[in-house]
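A single protein chain has been removed from this complex, and every other one stays in its place.
Chain lettering (A, B and C) follows the sequence in which the chains are written, and residue indices restart at 1 in each chain.
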Amino acid sequence: MKRPAKLDPAEIETRLGKLPGWTLKKGALCRTFTFEDFSEAFSFMTRVALAAEKMDHHPDWENVWNKVTVRLNTHDAGGITVLDFKLASTMTTLAGL
Amino acid sequence: MKRPAKLDPAEIETRLGKLPGWTLKKGALCRTFTFEDFSEAFSFMTRVALAAEKMDHHPDWENVWNKVTVRLNTHDAGGITVLDFKLASTMTTLAGL
Amino acid sequence: MKRPAKLDPAEIETRLGKLPGWTLKKGALCRTFTFEDFSEAFSFMTRVALAAEKMDHHPDWENVWNKVTVRLNTHDAGGITVLDFKLASTMTTLAGL
Partner (left out) sequence: MKRPAKLDPAEIETRLGKLPGWTLKKGALCRTFTFEDFSEAFSFMTRVALAAEKMDHHPDWENVWNKVTVRLNTHDAGGITVLDFKLASTMTTLAGL
(Lines give C-alpha, C1' and ligand atoms only; values in the text may rest on other atoms or scores of the structure.)
Protein backbone atom coordinates (compact mmCIF):
# COMPACT_ATOMS: atom_id res chain seq x y z
CA MET A 1 0.00 0.00 0.00
CA LYS A 2 1.36 3.37 -1.01
CA ARG A 3 1.77 5.66 2.00
CA PRO A 4 0.36 9.16 1.68
CA ALA A 5 2.49 12.31 1.44
CA LYS A 6 2.52 14.91 4.19
CA LEU A 7 -0.08 17.64 3.98
CA ASP A 8 0.89 21.28 3.61
CA PRO A 9 0.04 23.79 6.35
CA ALA A 10 -3.00 25.20 4.56
CA GLU A 11 -4.52 21.74 4.10
CA ILE A 12 -3.86 20.91 7.74
CA GLU A 13 -5.58 24.09 8.86
CA THR A 14 -8.62 23.42 6.72
CA ARG A 15 -8.97 19.86 7.94
CA LEU A 16 -8.40 20.86 11.57
CA GLY A 17 -11.31 23.27 11.24
CA LYS A 18 -13.56 20.27 10.70
CA LEU A 19 -12.16 18.34 13.65
CA PRO A 20 -13.20 20.15 16.83
CA GLY A 21 -11.30 19.18 19.97
CA TRP A 22 -8.00 18.54 18.22
CA THR A 23 -5.11 20.99 18.14
CA LEU A 24 -1.82 21.24 16.31
CA LYS A 25 1.25 21.04 18.56
CA LYS A 26 4.84 20.55 17.44
CA GLY A 27 3.83 19.04 14.14
CA ALA A 28 1.25 16.62 15.46
CA LEU A 29 -2.52 16.43 15.90
CA CYS A 30 -3.11 16.37 19.65
CA ARG A 31 -5.96 15.67 22.00
CA THR A 32 -6.51 14.51 25.56
CA PHE A 33 -9.48 12.22 26.16
CA THR A 34 -10.83 11.94 29.68
CA PHE A 35 -12.84 8.94 30.84
CA GLU A 36 -14.57 7.87 34.02
CA ASP A 37 -11.80 5.58 35.18
CA PHE A 38 -8.90 3.43 34.03
CA SER A 39 -11.16 0.66 32.79
CA GLU A 40 -13.05 2.94 30.41
CA ALA A 41 -9.80 4.56 29.26
CA PHE A 42 -8.12 1.24 28.54
CA SER A 43 -11.18 -0.11 26.78
CA PHE A 44 -11.06 2.95 24.50
CA MET A 45 -7.39 2.23 23.86
CA THR A 46 -8.27 -1.33 22.90
CA ARG A 47 -10.77 -0.18 20.30
CA VAL A 48 -8.28 2.33 18.95
CA ALA A 49 -5.58 -0.36 18.88
CA LEU A 50 -7.82 -2.55 16.72
CA ALA A 51 -8.54 0.32 14.33
CA ALA A 52 -4.91 1.42 14.23
CA GLU A 53 -3.62 -2.06 13.52
CA LYS A 54 -6.15 -2.39 10.70
CA MET A 55 -5.00 0.95 9.20
CA ASP A 56 -1.38 0.07 9.86
CA HIS A 57 -1.09 3.51 11.41
CA HIS A 58 -0.59 3.86 15.15
CA PRO A 59 -0.89 6.71 17.62
CA ASP A 60 1.78 8.02 19.94
CA TRP A 61 -0.18 8.06 23.16
CA GLU A 62 0.11 8.33 26.88
CA ASN A 63 -2.22 7.04 29.54
CA VAL A 64 -2.47 8.29 33.11
CA TRP A 65 -5.36 6.49 34.80
CA ASN A 66 -8.51 7.97 33.21
CA LYS A 67 -6.74 10.15 30.65
CA VAL A 68 -5.41 9.27 27.21
CA THR A 69 -3.27 11.91 25.51
CA VAL A 70 -2.67 11.38 21.83
CA ARG A 71 -0.16 12.75 19.32
CA LEU A 72 -0.67 11.86 15.69
CA ASN A 73 1.74 12.31 12.84
CA THR A 74 3.22 10.07 10.21
CA HIS A 75 6.86 9.30 10.99
CA ASP A 76 7.86 8.05 7.56
CA ALA A 77 6.23 11.01 5.79
CA GLY A 78 7.88 13.53 8.11
CA GLY A 79 4.62 15.29 8.92
CA ILE A 80 0.86 15.04 9.15
CA THR A 81 -0.94 13.03 6.49
CA VAL A 82 -4.51 12.02 5.70
CA LEU A 83 -3.89 8.89 7.80
CA ASP A 84 -3.56 11.09 10.90
CA PHE A 85 -6.81 12.85 10.17
CA LYS A 86 -8.50 9.53 9.55
CA LEU A 87 -7.23 8.10 12.85
CA ALA A 88 -8.15 11.32 14.70
CA SER A 89 -11.66 11.09 13.34
CA THR A 90 -11.91 7.41 14.28
CA MET A 91 -10.68 8.10 17.81
CA THR A 92 -13.20 10.89 18.23
CA THR A 93 -16.01 8.58 17.19
CA LEU A 94 -14.80 5.71 19.38
CA ALA A 95 -14.67 8.07 22.37
CA GLY A 96 -18.34 8.84 21.73
CA LEU A 97 -17.58 12.51 21.04
CA MET B 1 -10.45 -14.06 50.76
CA LYS B 2 -13.17 -16.48 51.76
CA ARG B 3 -15.14 -17.66 48.75
CA PRO B 4 -18.93 -17.53 49.01
CA ALA B 5 -21.18 -20.59 49.24
CA LYS B 6 -23.59 -21.52 46.48
CA LEU B 7 -27.04 -19.99 46.63
CA ASP B 8 -30.15 -22.12 46.99
CA PRO B 9 -32.76 -22.17 44.20
CA ALA B 10 -35.13 -19.76 45.97
CA GLU B 11 -32.38 -17.18 46.43
CA ILE B 12 -31.33 -17.54 42.81
CA GLU B 13 -34.89 -17.01 41.63
CA THR B 14 -35.30 -13.90 43.77
CA ARG B 15 -32.05 -12.40 42.56
CA LEU B 16 -32.74 -13.28 38.93
CA GLY B 17 -35.99 -11.36 39.20
CA LYS B 18 -33.95 -8.22 39.77
CA LEU B 19 -31.62 -8.91 36.85
CA PRO B 20 -33.61 -8.57 33.64
CA GLY B 21 -32.05 -10.04 30.52
CA TRP B 22 -30.34 -12.93 32.30
CA THR B 23 -31.69 -16.47 32.39
CA LEU B 24 -30.86 -19.64 34.25
CA LYS B 25 -29.61 -22.48 32.04
CA LYS B 26 -27.97 -25.70 33.20
CA GLY B 27 -26.91 -24.21 36.51
CA ALA B 28 -25.47 -20.98 35.18
CA LEU B 29 -26.55 -17.37 34.71
CA CYS B 30 -26.64 -16.82 30.95
CA ARG B 31 -26.91 -13.93 28.59
CA THR B 32 -25.95 -13.04 25.04
CA PHE B 33 -24.79 -9.49 24.43
CA THR B 34 -24.94 -8.14 20.89
CA PHE B 35 -22.77 -5.26 19.73
CA GLU B 36 -22.29 -3.31 16.53
CA ASP B 37 -19.21 -5.16 15.43
CA PHE B 38 -16.21 -7.16 16.63
CA SER B 39 -14.38 -4.10 17.87
CA GLU B 40 -17.19 -3.05 20.20
CA ALA B 41 -17.64 -6.66 21.39
CA PHE B 42 -13.96 -7.12 22.15
CA SER B 43 -13.75 -3.77 23.88
CA PHE B 44 -16.60 -4.88 26.14
CA MET B 45 -14.72 -8.09 26.82
CA THR B 46 -11.66 -6.07 27.80
CA ARG B 47 -13.61 -4.07 30.36
CA VAL B 48 -15.17 -7.24 31.73
CA ALA B 49 -11.73 -8.87 31.85
CA LEU B 50 -10.43 -6.02 34.01
CA ALA B 51 -13.42 -6.28 36.36
CA ALA B 52 -13.24 -10.08 36.50
CA GLU B 53 -9.54 -10.11 37.26
CA LYS B 54 -10.13 -7.59 40.04
CA MET B 55 -12.90 -9.78 41.52
CA ASP B 56 -10.85 -12.90 40.91
CA HIS B 57 -13.97 -14.34 39.34
CA HIS B 58 -14.07 -14.96 35.60
CA PRO B 59 -16.83 -15.66 33.11
CA ASP B 60 -17.14 -18.63 30.81
CA TRP B 61 -17.79 -16.83 27.56
CA GLU B 62 -17.90 -17.22 23.85
CA ASN B 63 -17.44 -14.62 21.17
CA VAL B 64 -18.65 -14.82 17.59
CA TRP B 65 -17.90 -11.52 15.88
CA ASN B 66 -20.37 -9.03 17.42
CA LYS B 67 -21.87 -11.42 19.97
CA VAL B 68 -20.64 -12.35 23.44
CA THR B 69 -22.44 -15.23 25.14
CA VAL B 70 -21.79 -15.58 28.83
CA ARG B 71 -22.27 -18.38 31.35
CA LEU B 72 -21.64 -17.58 34.98
CA ASN B 73 -21.29 -19.98 37.85
CA THR B 74 -18.72 -20.60 40.52
CA HIS B 75 -16.76 -23.77 39.77
CA ASP B 76 -15.30 -24.26 43.23
CA ALA B 77 -18.64 -23.70 44.96
CA GLY B 78 -20.43 -26.12 42.64
CA GLY B 79 -23.17 -23.66 41.77
CA ILE B 80 -24.20 -20.04 41.50
CA THR B 81 -22.95 -17.64 44.16
CA VAL B 82 -23.20 -13.95 44.90
CA LEU B 83 -20.03 -13.49 42.85
CA ASP B 84 -21.94 -14.56 39.75
CA PHE B 85 -24.70 -12.08 40.42
CA LYS B 86 -22.15 -9.38 41.05
CA LEU B 87 -20.34 -10.12 37.79
CA ALA B 88 -23.64 -10.34 35.90
CA SER B 89 -24.62 -6.95 37.22
CA THR B 90 -21.24 -5.48 36.31
CA MET B 91 -21.42 -6.91 32.78
CA THR B 92 -24.90 -5.47 32.32
CA THR B 93 -23.67 -2.03 33.35
CA LEU B 94 -20.54 -2.23 31.20
CA ALA B 95 -22.67 -3.17 28.18
CA GLY B 96 -24.62 0.03 28.77
CA LEU B 97 -27.85 -1.90 29.42
CA MET C 1 -11.25 -7.42 -1.20
CA LYS C 2 -12.45 -10.59 -2.87
CA ARG C 3 -13.22 -13.29 -0.29
CA PRO C 4 -11.78 -16.74 -0.93
CA ALA C 5 -13.85 -19.77 -1.89
CA LYS C 6 -14.19 -22.75 0.42
CA LEU C 7 -11.57 -25.46 0.14
CA ASP C 8 -12.45 -28.99 -0.89
CA PRO C 9 -11.90 -31.87 1.57
CA ALA C 10 -8.66 -33.01 -0.04
CA GLU C 11 -7.14 -29.55 0.20
CA ILE C 12 -8.24 -29.26 3.81
CA GLU C 13 -6.65 -32.58 4.66
CA THR C 14 -3.38 -31.62 3.00
CA ARG C 15 -3.21 -28.28 4.76
CA LEU C 16 -4.21 -29.78 8.13
CA GLY C 17 -1.25 -32.13 7.80
CA LYS C 18 1.03 -29.13 7.97
CA LEU C 19 -0.74 -27.63 10.98
CA PRO C 20 -0.08 -29.89 13.95
CA GLY C 21 -2.32 -29.39 16.95
CA TRP C 22 -5.42 -28.46 14.93
CA THR C 23 -8.25 -30.86 14.16
CA LEU C 24 -11.29 -30.81 11.91
CA LYS C 25 -14.62 -30.91 13.80
CA LYS C 26 -18.06 -30.23 12.33
CA GLY C 27 -16.66 -28.27 9.43
CA ALA C 28 -14.28 -26.09 11.40
CA LEU C 29 -10.60 -26.00 12.31
CA CYS C 30 -10.48 -26.49 16.07
CA ARG C 31 -7.94 -26.16 18.82
CA THR C 32 -7.82 -25.53 22.54
CA PHE C 33 -4.97 -23.38 23.83
CA THR C 34 -4.05 -23.63 27.50
CA PHE C 35 -2.23 -20.84 29.30
CA GLU C 36 -0.93 -20.25 32.80
CA ASP C 37 -3.82 -18.14 33.92
CA PHE C 38 -6.58 -15.82 32.77
CA SER C 39 -4.21 -12.92 32.21
CA GLU C 40 -2.04 -14.84 29.79
CA ALA C 41 -5.10 -16.25 28.02
CA PHE C 42 -6.72 -12.85 27.60
CA SER C 43 -3.48 -11.30 26.44
CA PHE C 44 -3.28 -13.98 23.75
CA MET C 45 -6.86 -13.15 22.78
CA THR C 46 -5.91 -9.50 22.45
CA ARG C 47 -3.10 -10.28 20.04
CA VAL C 48 -5.38 -12.54 18.04
CA ALA C 49 -8.07 -9.85 18.05
CA LEU C 50 -5.61 -7.38 16.50
CA ALA C 51 -4.58 -9.89 13.84
CA ALA C 52 -8.16 -10.93 13.14
CA GLU C 53 -9.39 -7.37 12.77
CA LYS C 54 -6.54 -6.67 10.36
CA MET C 55 -7.45 -9.75 8.27
CA ASP C 56 -11.14 -8.93 8.61
CA HIS C 57 -11.59 -12.56 9.59
CA HIS C 58 -12.54 -13.43 13.15
CA PRO C 59 -12.52 -16.62 15.20
CA ASP C 60 -15.43 -18.22 16.98
CA TRP C 61 -13.89 -18.74 20.36
CA GLU C 62 -14.64 -19.55 23.94
CA ASN C 63 -12.64 -18.69 27.03
CA VAL C 64 -12.80 -20.44 30.37
CA TRP C 65 -10.17 -18.91 32.65
CA ASN C 66 -6.82 -20.19 31.25
CA LYS C 67 -8.25 -21.96 28.21
CA VAL C 68 -9.17 -20.59 24.80
CA THR C 69 -11.06 -22.93 22.50
CA VAL C 70 -11.21 -21.87 18.88
CA ARG C 71 -13.38 -22.83 15.92
CA LEU C 72 -12.46 -21.43 12.54
CA ASN C 73 -14.51 -21.45 9.40
CA THR C 74 -15.67 -18.82 6.96
CA HIS C 75 -19.37 -18.14 7.40
CA ASP C 76 -19.96 -16.42 4.09
CA ALA C 77 -18.10 -19.09 2.11
CA GLY C 78 -20.00 -21.91 3.84
CA GLY C 79 -16.85 -23.81 4.77
CA ILE C 80 -13.17 -23.62 5.48
CA THR C 81 -11.06 -21.26 3.38
CA VAL C 82 -7.45 -20.18 3.18
CA LEU C 83 -8.33 -17.39 5.63
CA ASP C 84 -9.01 -20.00 8.30
CA PHE C 85 -5.67 -21.67 7.73
CA LYS C 86 -3.96 -18.29 7.79
CA LEU C 87 -5.64 -17.36 11.08
CA ALA C 88 -4.91 -20.81 12.55
CA SER C 89 -1.27 -20.42 11.67
CA THR C 90 -1.17 -16.91 13.16
CA MET C 91 -2.81 -18.10 16.38
CA THR C 92 -0.32 -20.95 16.69
CA THR C 93 2.56 -18.53 16.34
CA LEU C 94 1.08 -16.00 18.77
CA ALA C 95 0.61 -18.76 21.34
CA GLY C 96 4.33 -19.46 21.05
CA LEU C 97 3.69 -22.98 19.74
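The rule is simple: contacts are C-beta pairs under 8 Å (C-beta built on N, C-alpha and C of every residue); 3 or more make two chains touch, one makes a residue touch a chain.
The structure displayed is predicted, hence computed values, not measured ones.
In the complete complex, the residue from C:7, C:29 or C:50 that touches the missing chain is C:50.
Only one of the listed residues, A:22, A:35 or A:61, touches the absent chain: A:61.
On the side of chain A, touch with the chain left out of the figure occurs at residues 38-39, 42, 45-46, 49, 52-53, 58-65.
Remark: the residues of chain C touching the chain excluded from display are 38-40, 42-44, 46-47, 50-51. Those residues of chain B that touch the chain absent from the view are 46, 49-51, 53-54, 56.
Going forward, only the chains that are shown with their structure count from here on.
Relative to the C-alpha centre of chain B, the farthest chain centre belongs to A. A straight line joining the Cα centres of chain B and chain C is 25 Å long. In chain A, the residues that reach two or more other chains under the touch definition are 46, 50-51.
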